[in-house]
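Just one protein chain is left out here, and the rest sit where they should.
Moving on, here comes subunit A:
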Amino acid sequence: MALNLKRKHDGDVEPRKTRRLSDDEADADPKTEGLELEEDDEKWGGIAPIQDQTTVAAESTIPGTKPKKPPTGEELRVINDAKDLFQSSTFKLQIDALLPNIRPKAAKIPPLDRFLQDLHGILMGLSPVAPQHPLEASRKLIKKGISVAYCLPQPSEDTNWKVAFEKPSDITLVGSWPNKISVKGKDGSKFGVDLAIEMPSNIFQEKDYLNGRFFHKRAFYLATLAAGIQDSKTGLNVELTYESASNDPRLTKLILEPRKDDSPNDFTKLNARVCIIPVLSTNSPIPLHRLSPSHSNIRISSESDTVSVPTPLYNSALLTALMPKTHLLSTFAVKEHTPSFPDALGLLRVWANQRGYGEGSRMCVRGFDNLGAWWAVLLGLLIFGEEPKGKGHRRKPLGRGLSSYQLFRAALDFLSRHDFEKEAAFHKAKDGHRFPPDEYQAHHEVVCVDSSSTVNMLAGVPLGSLHLLQNDARKTLEKLNGAPIGTDPFADVFLKEQRDLSTRFDTVIRVDISSAKPRSPLLHSTLDIGSPANALISSIAALLHQGLGNRTKAITILHPSPSTRPLSQALPTNPDVLYIGLIHDPHNAFRLVDHGPAAEESDPTIAEHFRDFWGDKAELRRFKDGRIIESVVWDIKSTDERSHVPAMIVQHVLHRHFGLEDAAAVQSWQGGFDEVVKLPEVVSRVYTGSGAVVGFKGAMIAFDGLVRELKALNEDLPLSLSNVSAASEYLRYTSVFSPVPLSASLAPSLPQNARYLPSMEMVLQFEKSAKWPDDLRAIQKIKLAFFERVASALMVSVAGLKAAVVVGDGVSTSAIQDSSRLEIVTPDGWAFSARIWHDREATLLDRLIVGKNVLPHINVPWEKKKGKEYQEAVDAKELYVRRFIHAPRHHRAVAVLHHRYPAYSPTVRLVKRWLASHWVMHGHVSEEAVEILCASFFVGDGRDLSVDPENQIAERASVPGSKERGFATVIEFLKDWKWEDGLFVPLYGGASSESLQPPTATASRAGVWRVSTEADKEGHAWTMHGPDVMVAHRIRALAKATWNCLHGMEEGKLDVKSMFIHPTDDYDFIVRMDPTVLPRYAQNIDSSLTTSGKYANLPRDDSPVPPRPGFDPAQLLYDDLQRVYADTFKIFCDPFGGDRFGAVWDPTLKQPRPFRVLGGFSSVPVKKGKEKDKDKGLVVLNEAGVLGEIERLGIGLVSGITVQV
């Protein structure tokens, strides 16, 4: 064997030894190897020795030993290297801390070595089995409980060749273990110690490459080995199982897992397993040239007359039997050449494992479960460069001086840029291409050929998996490049689990393929691919790719990685359930029409093929420009459904080509998410029936119309209107429900409790004038006069319009605060509420806040006047800034985001709905805060906001492409957001236009969240009043629970609605309300509406006409209770038609305390225990009394109060 190796690697740097298991060499080898390594290191002076020195340096600078000493030259080099060669010095230190954790523990290795020696003895001592008929041979083995994994085409009775066994001609440790580059797997999976058992050449014949004969012989050989190990009386206490890479029976290997018995060769503690892989020796009779990708090596007798079809995957599977040893050597060569290679590989594989490219118990990316060797090939490709293939540019080798981090980044960079679909990658090989490079591209989907230049490492890996890899690489690079100062991307890149389907894919579809019946037979591909299930999956991938075209950036198939099976089971069990994950391309994903070939196409087969693919969906259509084209049109009922188009295509393809249609077989969750932001059917039917323009579009049209009318009023007003800006979530696409009008004609046909008319806020600005009074109270009065003038003029100019002046909010008593507004209801039934922004108010309020001091004009900062007037002015100022400065600006920014990122506003709507349905939205978290929070996942660092939206820049990979993914991302963030750290969102395109704002007098601030933008550096404009600490903790807990719920997706038992149902067990008491009087009850998450009135045939006439805009008594009662009992309990509600309030008592009030006049809560005197007791005047909270008051305050609304213990 050693001879063989030498011959093969003639001309190599030097023929390195492979670590052999034979006799004494096994002990001697590691030492010499280690020694050599050290020598080399010193010569190079590369990265590896530096790490050693770091530890030395660390030891030498123990505090106490001359801290003032300047760093030595060596230390200096370490420090500078860390800064220059890594992201930052912390990053380097973190990498150093990470790497030891992913390697096997050296102290636990010796038992394994002893075990391998024993195993070597056993294997070499196995007795030969005489040639016999394959079926006969397998029958004999079955008696021992071992079945032979014969693959397709299976041998039959009239097979005329024989299987045999002879002791292996060589046994070698291969793979990552002997090179010491093993990386711990995900979910506690074991280190793999690959043992290549070379089958002697004399049991093979030249024609064995045909019809799977090689694989049959291999399977028998493996089974005999298994029998030998099992039978041996030498006492190897191991569990023997089969495992097939990618569930391909041709690639079956034998797994040896130790049982715990504390014997000297029990290596259970190492968490490793030995994999026995039968390999072919290089001088076997099987001719290599027969295995090029274009050769056909499966002949099926029935169709012998047809042209033979190439079997690239079959050939590739056969070639892998030759590969292990050459790989070992080439990887070793890379390791010798580039000192940072092992660490870089470690980083890369940790990164990949965290993202499901590898084995694991959760969903793994298809095709990557057996691709451990590919990562090393990938790095080798980058280091040594590419084998030139004809014309075109060649990737330049990177050389060996790179640090591990730089190499890792280079790999990500390659992954993110390389076009796997079109370009092949060839590792630099010593003697050029073995097979013509074009053949690979013609017959494989993806090509990456290793250094032996025979095996396509990516054979059988679906293109979609690589697209996902590309996407992940992009995402990570974005994170590494765009990390703002002070944040550390390390955890995100290496430590965080990223396999969650919901945050990774825009659309997730669960498919149960157990009942799939392919429309066209997959006979040939089954033989090529190796098993019917794999052929089915690859056919699904190919057809989906064809169906979705450029709508998606990646179509990935995921399933759990293959598991071991008992020896009695010949063929691997295939997963029944697949997950299809789509990443949308936002520009094309939601296209409604797919064009096929034109009608005048000369070749009829093209059109035929198109029709065959789409089935009855394909139609011949004539377009406006005169073309007549075969096309497919996806019809949708509402704009919300537009985002379902990709999922609809997947469902159609699965239905048409695989006969999968029922909901149990193909499951997606989009409908459930849509359901929660949709009005009930009863209500929406009325609107669609009426033909009114509803939704955001209708609201925008109504707003624009109103603005036009207002501008036209200029003659009737003393000052002309200079600006009208909207500031309402209904006009920036972010309200939970799409807005609907409520006109007098529509109202009667709607159920009583679906007649809520939201009023949309807008801000009017008049031209500047000196005529405004210079007094806050007078300004408020003159606003009334303006409103009155506008109202009367509007009512004259627009027939049917109703306008009213609202003189206050019924709560605030401040005369200096802006409180009046103009309420307009358009003839179509849209309600607006306008306020006047007068900028002089700010100056006047500031004067009140700053106050008059001894020196009239000089503000002495350390002295503040704290009176009633001061407090009033501070409150008024806060309201003014929020209402007139922040709100319109925020509105504009958010409206821009809606146009920029299609998934943004649906995400906001879902998140708002979620918060609301968990009773924390109204009164705790403001709408604007949610909008900014959600925006942070879309704008990134805000750089692409400042770019002109017209020239389409490359979309960042981390931008969610669907509301479901956006929602999951926000939930994931909320579940472990440390709000003390704050969150900065460049909402306005990174350019901080505002100069520093004067220090605002901060009133008492309840909110703990800090969400800052360029315009609001302090980050409290929208989180001033909440959520407070308690609510913030509650949101975190709720997010955690919801996140766990989202995980249910992977078992297929996610019920979307259940994430929006609020658990009420934690509340002290629940106030129930009568749903029939709540005008918003229709919006309740599980509302049950009655369609008609008492009598089916009579129209309902119980409605107060006209409807009251913005009138929601539940909300008013909630606000009153929150205000009146602010110090008694905390109250929560769902603003969207919630029919319950939940509240928690302030626990401190339940303790008896001395009576105080200003106690501020309703109390009851504590009963005296005995007459003698001294009257201490203790009182305690009067719970029953308060509940009685609530019932009285809400008479007509409250139907009952439940006290929970």
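Keep this in mind: contacts are C-beta pairs under 8 Å (C-beta built on N, C-alpha and C of every residue); 3 or more make two chains touch, one makes a residue touch a chain; residues count from 1.
In this text, contacts and distances are computed from a predicted model.
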{"item": "Among \"DNA 5'-3' helicase\", \"Ribosomal RNA-processing protein 7-domain-containing protein\", \"Origin recognition complex subunit 2\" or \"MIP18 family-like domain-containing protein\", UniProt-listed name of the chain not shown", "value": "\"Ribosomal RNA-processing protein 7-domain-containing protein\""}
{"item": "Full-complex contact with the absent chain, from A:Met124, A:Leu620, A:Ala815 or A:Val1029", "value": "A:Ala815"}
{"item": "Contact residue for the chain not shown (choose from A:Gln354, A:Thr552, A:Ser643 or A:Thr1042)", "value": "A:Gln354"}
{"item": "Of A:Lys781, A:Arg847 or A:His1033, the residue in touch with the unshown chain", "value": "A:Lys781"}
{"item": "Touch residues of subunit A, complete complex, unshown partner", "value": "58, 61, 68, 70-71, 75-76, 79, 82, 88-90, 93-94, 96-98, 101-102, 184, 186-188, 350, 353-354, 491, 494-495, 497, 773, 775, 777-778, 781-782, 784-785, 787-788, 791-792, 803-810, 812-813, 815, 823, 855-861, 868, 1077, 1108, 1111, 1113, 1116-1117, 1120, 1123-1128, 1154-1155, 1157-1165, 1167-1168, 1171, 1175, 1177, 1179, 1182, 1184-1189, 1191-1198"}
